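Not every chain of the complex is shown here; the ones you see sit where they belong.
Should a chain be cited, it is by its letter among A, B and C, assigned in written order, with residues numbered from 1 in that chain.
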Amino acid sequence: MPIDDLRPTIDWGKYQTLTLERRDNGILLITIAAPDGYPAPTLTRRHTEISYIWRDFADDPELRVAVITGTGERFWTVEGNDGIDEMLANPGNYDNTVNLIREGLANTHGIVNCDKPIVSAINGEAMGSGLATGLLADISVASTDARLIDGHLLQGITAGDHSVMIWPLLCGLAKAKLYLLASEDLTGEVAERIGLVSLAVPPSEVLDTALGIAERMATGPQHALRWTKRSLNHWLRTATPAFEASLGFEAMSFFGPDLVEALTAQVEHRPPNFAEPLPW
Amino acid sequence: MPIDDLRPTIDWGKYQTLTLERRDNGILLITIAAPDGYPAPTLTRRHTEISYIWRDFADDPELRVAVITGTGERFWTVEGNDGIDEMLANPGNYDNTVNLIREGLANTHGIVNCDKPIVSAINGEAMGSGLATGLLADISVASTDARLIDGHLLQGITAGDHSVMIWPLLCGLAKAKLYLLASEDLTGEVAERIGLVSLAVPPSEVLDTALGIAERMATGPQHALRWTKRSLNHWLRTATPAFEASLGFEAMSFFGPDLVEALTAQVEHRPPNFAEPLPW
Amino acid sequence: MPIDDLRPTIDWGKYQTLTLERRDNGILLITIAAPDGYPAPTLTRRHTEISYIWRDFADDPELRVAVITGTGERFWTVEGNDGIDEMLANPGNYDNTVNLIREGLANTHGIVNCDKPIVSAINGEAMGSGLATGLLADISVASTDARLIDGHLLQGITAGDHSVMIWPLLCGLAKAKLYLLASEDLTGEVAERIGLVSLAVPPSEVLDTALGIAERMATGPQHALRWTKRSLNHWLRTATPAFEASLGFEAMSFFGPDLVEALTAQVEHRPPNFAEPLPW
């Protein structure tokens, strides 16, 4: 029996904060930057777009491997006061927080459940959703001097977007807690040493290395490749409930005083003065 | 509605083998040494105390982070013939073994289920329950030259106190079995390299580094911090049945001939001559 | 009550592709080479033998520790066109694939469920079932210059024989995917650094190091040793369903076009030209 083609039509034109380039052998290069002619993106919009792109990539029959990278000295991070202003508008807003849960689930599970492989080329600073995306990618190539930092606790909120699901399986629990609980940052070089990323290379080689690996996979046996990824990711599927527990608690954090204090302190260039916890 | 305060009264005075110091910002420094004026502790008493301290720490509303360290060249280990004499009094005693199960559960789960973070400053040699406590701590700072050794098999007993729960998530299964099955010791430097501890620093910096990390966490957002630890530790909760299987088998070991032989050989400065196993 | 001895009689004489040597202290040295007087083995026969040896080792009351090693510059790998010819005879054959599933299960679970410890001395190149055996061993000692490569994807098939069960627990998911999805090879030295093997030593020391570790375990407390291995391996038992999912998908691969293409290309010394995947 022939199998009918019921694939959805993909609207690739909707992306305004991610620049997309289709390359040979079914490689999709995603650059975390507004395409030419688009204004600087809001954090909110980019967060929304990243939660749709993985299923579009999965659905597109011509695509085989995705590579995601940043520009200049940044992979993906919050920049300037605009980002903080956006976040300061968020706390205490129920609808926005519900949406954040939804998009956090979509980005995380989107990467995990897309059987086609994804490579991150972490060219520079990565934080928050950027770090989540970079580390959830199947193969991660970081610049030796890229600064990686989870940042959730610095902003007064539970680390709920990816770390509980994958860090213990990348670098072990002792290292994971050092960086997540004590909010230490680390370089790509150290990240490679502890297993947090697949490879660390000099800044100028990051993208080429990632594209080379993508090329290798794009010309490999596609079904075998996808079933191997799928099978390996059962480790992450098994950790899904723990991840979603952290996500629920992160959502709680959006209604408490510490996020506002952290962001305000950042704007005012002073250390935050977090609230006294409940006595119990 | 106001929430009534039903917290238990904590008797901090009961500790005779651990020296406690309350420091700024809710940090509790626990030194593994008898407080001034108390006699040298028995192993038995210390094992009992460590099984109570984590819930006292969790219950005390003024405390936020615990740091545990040793003195001189020891973090926590069996020392001299007194310790061996104590252990030689133990085998074959059903009540003592039941109590050992109970306290093993209390120490292990006490650290894991206390949502407030715990930092170990492994200043020197760590073995047995000392190693368990040092490695179960959320963040572990070891002296580069500290000697770490599990030691269970050297004493003829199953490694049942913490290793099955956490070693594979710290340093991977190949390394875990090298040290646990072949009873190799390792330095803090090697431990850091394989992910068994969070950090290794020169001996003179161990406590200050640990206190610095504790300070950082103690001034961070407390609920977000505790929920992040709690969520990460689901990895350990999931491994609880395997840990308790090892604990049950360790209890069995207390009734066999190998523990007595191991200890006797140690007293007599000769290699042990372990029993022939069952043929099956 | 005396316990009757119902042990099966072991036919050690059936091994024609593995050279067996019984050494002091119950150590069984398995060399991956035909015993004197036997012809060069087929891959098929060796795969069958490895699926029986672990339970024979487990059943033999005089044996305590197994050490498995190769000869010359090879641990265990496919060599020459003979091997490829054998594999080219396999695809599309339902019975052979059913047998392959059976033997894949027997080798993997045989190592995991044998409570007696197994040490691999990976003296040289390891690939396919050889790599599986080397890495599933409890303690693995690799030559610093040994070349390790999973090779499944290079042959167009899903990596279904051991990697999903154990790699993420050895070296973390980021490294595992680099080597498994992008089919990178790595040396013993790198393997040790990322935790894939327990130790890496110069080529000339591999076997002696492995035998030394075996000796240490063979003179240790046997029940405690076996219960510790057993308890640690619950981590692998928990990952069994994911492993068998990968095995099922690997079996599927044997009926597709990519395996034949990969092997043919290898014979013809050209890069493979894998099939277009389904559009969905």
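One rule holds in what follows: contacts are C-beta pairs under 8 Å (C-beta built on N, C-alpha and C of every residue); 3 or more make two chains touch, one makes a residue touch a chain.
The shown structure was predicted, so the numbers you read here are calculated from the model rather than taken from an experiment.
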Complete-assembly copy number [criterion: all chains share one sequence; 3 shown]: 6
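Keep this in mind: only the chains that are shown with their structure count from here on.
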Residue-number overlap at the chain A/chain C interface, same or different (half cut): different
Angle of the C-alpha superposing rotation, chain A to chain B, to the nearest 5 degrees: 120
Approximate Å spacing (C-alpha centroids) for the pair chain A, chain C: 36
Shared interface positions of chain C, touching two or more other chains: 171-172, 195
Footprint of chain C on chain B - complex, ascending: 152-153, 156-160, 163-164, 167-168, 171-178, 180-183, 194-195, 239, 241-243, 245-246, 249-250, 252-253, 256, 258, 262, 271-272, 274-280
List of chain C residues in touch with chain B within their complex: 3, 5, 7, 61, 64, 117, 135, 138-140, 166, 169-172, 195-199, 213, 216-217, 219-232, 234-236, 238
